[in-house]
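Shown here: the complex without one of its protein chains, the others still in place.
Labels run A, B, C, D and E following the written order; every chain starts at residue 1.
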């Protein structure tokens, strides 16, 4: 009997029931103000992953050693941010309810808000660790409160002062940097301070949401994103940061802002695939604690 | 004294006061469901027009013979269709109020709705002539009423049955074609019937809004659009249609759905520039009646 | 319960059991001598089909009216043509054995040989109708007997003289045209003669295999192929030809030589999707006779 | 003994001594005012010709039946038009002196002037047949007399009134069209009048220089050129025109304005290769008369 | 009243009268010997700057804190280097005469010569600090004295021995390196020695012209340039160098050799925008001393 064509991120063919981690895609970029295309990120990552090895020589582990389920992309409404966020939140809540870790693939960075709403509801006292070139702390953007440029500001309204930890930030309005000085913990340009932060969070076992805007990477290794910002971190620095932070009690995560059509060499998509592989392995390695 | 850098569509450097026709750009594509990028259309047309001659051998006329003003792009809110439409409507109303013809450069096709609202308010009994590959007659698209795929349906709610005349249509859901059979005048695949229609409209001098989705063109000559549909009309057929229809009492118009980044050869942008030149000349030739 | 990510050509989500037509992809292009990339054709067609309507205004029918199953891509061995052909033949045989029509998506044109071997075994006296820019009648190509440039020559060894009907041919060595004059029915440049041929084949109800190399299309509307040849047919001419030929007793078919990366505008892939939609509808309309 | 890497246009490997026709490339585009890149035209044509068949089904002839020599590209000075033209003229004169037909591959259209100077010196009473989208009749362009936009104007200064025959023209300043009305024979948009002209020229056996700006082709089939102009002729129409005009007494020719990097699909280069094949065959078929 | 479309580099909307720094573009690349396209650099920088923040977290300053005027692009003659240089020199002289700092956007590197002529006339004893991958010290290039490859050699004829300070050089003919050993101060590969040099120049307050060929950057972060040379400096190293050198008495500057079409990801243009923002802020911070 010939079977239909199932397409998942490579090595993520566990059943939903057995899975520790559940991937879900949010192909949405309606509020992107500069160059759109992040909507195509999750399907590109899934599709191009067949060129990736499941084995990581960095962590000496293999994706096939773990139980991961890829639930494909949500079908989201273009033109209504609120409707899209509601759908994302519902999916994240369902995964959390089933005792699994939701890993969201964006889309533009606004999608994080849907996931954070669900995670913060389950985990009061949530911390957010944020890797990004942009502060994303505007109060509104051309009048819109729900915009990629405001997403961490909206998250701040949920989790409060001192619970958002920003790394690699190198772009924003002056007012955003001033807001950060008051309300978030911002580490400009790189990952300085991440090890110390993780140590503290490990000590307290507080729940952490990890949001990775791939434009934290330098455009030399990741040109395929809507607003590339020179002066970013390297792939190996990001890998290091992921392995560091994965020791904390991560209860939700996302990876976003790959706009695959902007880099026709395919390198950005291939790099996103590898970041996702490393992230999945790092998260799943720490997962047994979660099951307790 | 050195002057600042003014950038207009070539040959459109009249003062606003003197102008018969006013160009205004709507760089918006938030509801585009497939491939975005039409937001970059108006500025690309303006920028690349410096490679265009102002003289048309087709109409033996020169853009510099006419008084046209290019007001640049509106700054629209991404992520809120209603806010964007309101801004477009306001600009169109202002131009109409000043006794000039508003010519809108999209952007995705939804922008037409803002202009039609303004024009229909000034001109009761408005007809809409619609060149497009797509019927754009859905009632909603993934829940959104304000979507490029619904724009003519929304326009129908304004102008009513029998006043929308569609040409070149070759794509849509079955339900859209059924709706058209009841409520609009749809001419599939090409311009058959346009000459007769124009003759009737000339006889009655009824006001007409002309909306041109550039994807009515065959993708061979216009690949740079979000949803290219094989089997379209040629550039010369479109030129012919524009000259034909310009004899009617056109009181507003738009040109939309160029997504310049999707055609890196630049041909689509160059072709859009030439269509705009021919449209401006054709409209302005018939303009004297307007000045009465 | 969240379900996994099934990806099919749009509207082809019948069960295998219920299906009349079964799609299967052969992502192979190892013998391509000029520009490779046809290996990515079937997955691109499947993936990009989500931008396509299921309804055809040309045939006033909808893909969802029919029972079609998409079995995804075979996993073929690069570097061994014989192994790849054996896998294709096995899949075609299985589909034929189950009383369904196998519709192969290439890949380079050599993949046709695998399908023809299976179909000719079930249907003695098979005719082949061949739409292509290239004669593909070389005896060998740089020493290889199994090459895209030789595929109709190999098919001729199976079906014999007078049973291969070639259309749109406009490229080849002089020796291929001489071979055609002796052994095949070649119609250069276009579809002249196709209606007459179909009439004859309908009269006799002889079984027909239809192989469509998409490079029969003019490069203006289909640049995304390994060896584009100026002077081809238009999309509408190809549609016409498909509707004509579908009246014959088609027992197997293929569509090949889309190399999506060579046309980054996406037009070629979108056009291939539409050709496939029209082909599926045309074939399935005539299918009831098959079920007898 | 291993031999060095000789690269010629396919099938053009005659010795210089034996050759009837000599190809020479002029990789120059310094005066291009819009999008440069024609400098890469001749080497791209030569390089990509290995994907072309030497046999023409249109003329039932094979490049290998003729004696053609490809002398490669001249090394021209960027930034000095006069120096470049002098080098082109010298090469053309040498080829003419040796009793062979010089066929120049541009480069931007200005290169024609170098060849015409040489040919007109040998052949008083020279006619020029000019296929182009652009009139190229400006007296100067931003102060430069030696510009691609002025090349036919400069040629007119050499050959005089009534001896330049222009076809396919669809772009230029009003003043150029007015100049043409007085001094050249301009046929707008297509090839109307070419057959009659050729007949007259055949009757008188007057010498003819043929200059083909490939942008006479519609951008749908030839996007890879600096200033694409919608509304051009098709590949088959150009082929027809070449076969028609080749019956006249052609004593020099050129093919120019392919800018290969502007069409990364490769179709424009492939099409230019095929136009060159057909031109070479058409010219060489008529060549015996020349040898008398 | 609707106003016309003014387009400037972001945050540079001072009046000319009030401005300290005046931007002027030189869209010229006629002598580029390899890959042209730098002509499109200045308009791309201006156009894409709308995706840039005006605030610099590196210098904790905002473009809008300063008075900068963008005068747009000069209209230069293609094909005549001398005419283009004269126009550039005239514009630079006018800006200098008005007591402002001229900041030139190229274009190919030859444009620097026009500016240096004007600056050296006003400031005898001028030093030139030169960031570039290429020595640009040829005496002529294929016979042309006015060529991008000769521009620093021509500048040397103006300022004399020991006054040209070259950094990041990693490509050139052997003879250029030999010339440098005798006549310029060349620092190969990077910025070693820049801090010491700046200290000396600050001590003497000698006037300095700063010319930045963006190809000093590594092609990984700046692929969009005519002749990319592996082994360059990083963006952060360049930023550092700019801040260092800006302490000297800079009286004129330029930024050149962005060829935006060669990097369709847009990263090179975005990076050039950010380099320009940082350069403007660094220069303007030191400006008050100039006004004395």
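The definition used in the following text is that a contact is a pair of C-beta atoms (placed from the backbone, for glycine too) under 8 Å apart; a residue touches a chain by one contact, two chains touch by 3 or more.
Everything quoted here is computed from the prediction, not taken from an experiment.
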| item | value |
| --- | --- |
| Chains shown that the absent chain touches, full complex | A, C, D, E |
| Selected from A:14, A:246 or A:271 as touching the chain missing from the view | A:271 |
| Of C:31, C:49 or C:171, the residue in touch with the unshown chain | C:31 |
| From C:8, C:81 or C:246, residue that would touch the chain that is not displayed | C:81 |
| Residues of subunit A (touch criterion as defined above) contacting the omitted chain | 51, 53-55, 57-58, 62, 218, 220-221, 235-236, 239, 264-267, 270-271, 274-275 |
| For subunit E, residues in touch with the removed chain | 34-35, 169-174, 177, 188-189, 218-221, 223-224, 227-231, 262-264 |
| Sites on subunit C contacted by the missing partner chain, in the whole complex | 29-33, 35-37, 39, 75-81, 83, 110, 141-144, 146-147, 261 |
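Basically, only the chains that are shown with their structure count from here on.
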| item | value |
| --- | --- |
| Shared interface partners, meaning chains that touch subunit A and subunit E | B |
| Lowest number of touching-chain links that must be crossed from subunit D to subunit E | 1 |
| Interface hub residues of subunit A, defined as touching at least two other chains | 35, 264 |
| Touch-based graph of the chains, sorted into line, ring, star, complete or other | other |
| Touching pairs among all chains present in the structure | A-B, A-C, A-E, B-C, B-D, B-E, C-D, D-E |
